[in-house]
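Dumping the structure here so I can ask a few things about it.
One chain of protein is taken out of this complex; the other chains stay put.
Here the chain labels run A and B in written order, and each chain numbers its own residues starting at 1.
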Amino acid sequence: MLSPEIWNFKAPDSLVKVEKGNIVNNNCFNTIQKLHHNHLVSVVLPDTLRVPQNICETLKNDCEYYKISNVGLDELVNINFINAFVRKGIFISLSINERIDCDDCMCITPNGFLLLSLTKETYESLGLEGTPSHYYNTKQRYVVSINLLSNHFKPGKKNYDRTKDRLLTLKKMTLLINWEPPHLDICPSSVAKYFDDLKFDVQVCLPDFQMRTNYTIKVPNFTMDNIHEFVEWLGMFSLESDLGGGGESYLSTYETPQPYQEYGQVKFLQWRGFFSSQQINKLLEVLISHLKDEEKPWISLYVQGFSDVVVGWDLQEHHYYTNGDNGYVIVLNSEDYMVYQHMCSKKSYK
Amino acid sequence: MVIEINPQQQRKDNSLTIPSPTFYQALLKKIQELHGDFGAAAIREGFAAKYFNERTRIAIVRARHGPHKLITSVLPFVKEVDKKKVSLVTLYTGATMRQCFKFILNHQQKKINEICSTLQSEEEKVAIKEALLKFNSTQTLS
Partner (left out) sequence: MYYYLDISFVNQDITAALFKNHIITSIKHVFGEIAAAIPFDVVKYDPSEIRAIVRVTQDHYVKFRGSLTLAGYYQGKPCAYIVHKVSPLLLSLLGDSRTYVH
């Protein structure tokens, strides 16, 4: 080892996991279930003239989520709220406009945990029990976990009263909430009504949908051996960048991986907003059934999580270094699927 | 970390006078050119062009372990020192002064043998040996 190091500077690590299997086993749904707070979904459909209505609609209908400004976190441990929403259906929530590397963040996971990622100063003045963050050796950040569904977590119990009392002191945050009711006959907007009755500023948000068609595109064939190039191509296509016209270029040396096929129309669909894993699940089901109806070389689905959510994959702690991305790409063809999982590195900072 | 360089003169006269600071500047300039601001800053700590023997044309360069790689990488590109055209050859890279002096001693001994084979009289051989091993070649041989 050289000291001081002068030449070999390693880029920050990131983890990539590639998994393949057969669609019939339904294993591809497992990955989706592991990431709960999803921000961006995009789909690439090669060789498609008309996108079936049901694909576009899947993440548009009944996918409203709500933005509530300036909520004190003590509202979220209110027992009426827990009984009405967290206990029933699937409730997820996260704070926005807070950065996980420098501010205090909050999220609620589908299994009923309220998680706070706090800076040292906030943690020490808050006075609730937590654990030091895995990523900071210097104990600059703490994670506080509150189980909202615990049987002992109700008014009159010491722990409940104290938690509620302490959360009152915490700064007010802007939250996104997404609630899936337990029965179809309950309107998902009742959670919005609950907060509206408490005189909070509630805003309904619709996912932002975009669709684009590109003509005469070279599309690489999908095989397992060139998976990295294939995923890179998906990125190049999705970002509408130069796909390599051949010949030497000063700007870029990128070329579409061989072998490729040229298709007249390639569709690109993108949704942005706040999606639960159940909603993504539905989309994947629709895509699989679409594949069965029509002959397609492949279909790809990309899902990106939020950068500033307290937990990422498998409810493990999340952090932000060069980026805070957790995401996955699923490529399907008529029989097989491939999952390309991209995770933040688990290395802690020095 | 000590590195030895052998500047080989283009013209075939034996001695070469280059002041240490000029040599130092020449190296630094080249590193600035090839490794940029970063390289120049990286080597400057503990950097020294220490010693120059005119007769055998040997210099010692000291650098920290790490940045020495930058120096060894630019040495072949140094073409001009003190407005004289030179080419540099790394003879030895060692981690202690002692190892380097050991090497120089062996090296000088070889040089002496080379020179001696061209000389006739015993006295001249002794004089050369004295001159080279004492590192004050200019006095004795001029």
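The rule we apply is simple: contacts are C-beta pairs under 8 Å (C-beta built on N, C-alpha and C of every residue); 3 or more make two chains touch, one makes a residue touch a chain.
Here the structure is a predicted model, which means the values were calculated and not measured.
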* From the listed residues A:Pro46, A:Pro110, A:Pro220 or A:Gly273, report the one that touches the chain absent from this view. => A:Gly273
* Asked: Which of A:Ser93, A:Thr109 or A:Gln304 sits in contact with the chain that's absent?
  -> A:Gln304
* Of A:Ile23, A:Leu40 or A:Ile227, which one is in contact with the hidden chain? -> A:Leu40
* Structure fact -> Of A:Pro188, A:Pro257 or A:Gly327, the residue touching the omitted chain is A:Gly327
* Structure fact -> Given A:Lys17, A:Arg99 or A:Lys157, the correct residue touching the omitted chain is A:Arg99
* Structure fact -> Absent-chain interface residues of subunit B come out as 31-39, 73
* Positions on subunit A where the hidden chain makes contact -> 8-11, 14, 16, 39-40, 42, 65, 67, 96, 99, 176, 203, 205, 228, 231-232, 234-236, 238-242, 250-254, 270, 272-274, 302, 304-308, 322-323, 325, 327, 329, 342
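In this text, only the chains that are shown with their structure count from here on.
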* Between subunit B and subunit A, distance of the C-alpha-averaged centres to the nearest whole Å -> 62
* **subunit A-touching residues of subunit B, taken from the complex the two chains share** => 39, 42, 64-67, 69-70
* Any idea which subunit A residues touch subunit B in the complex? -> 2-7
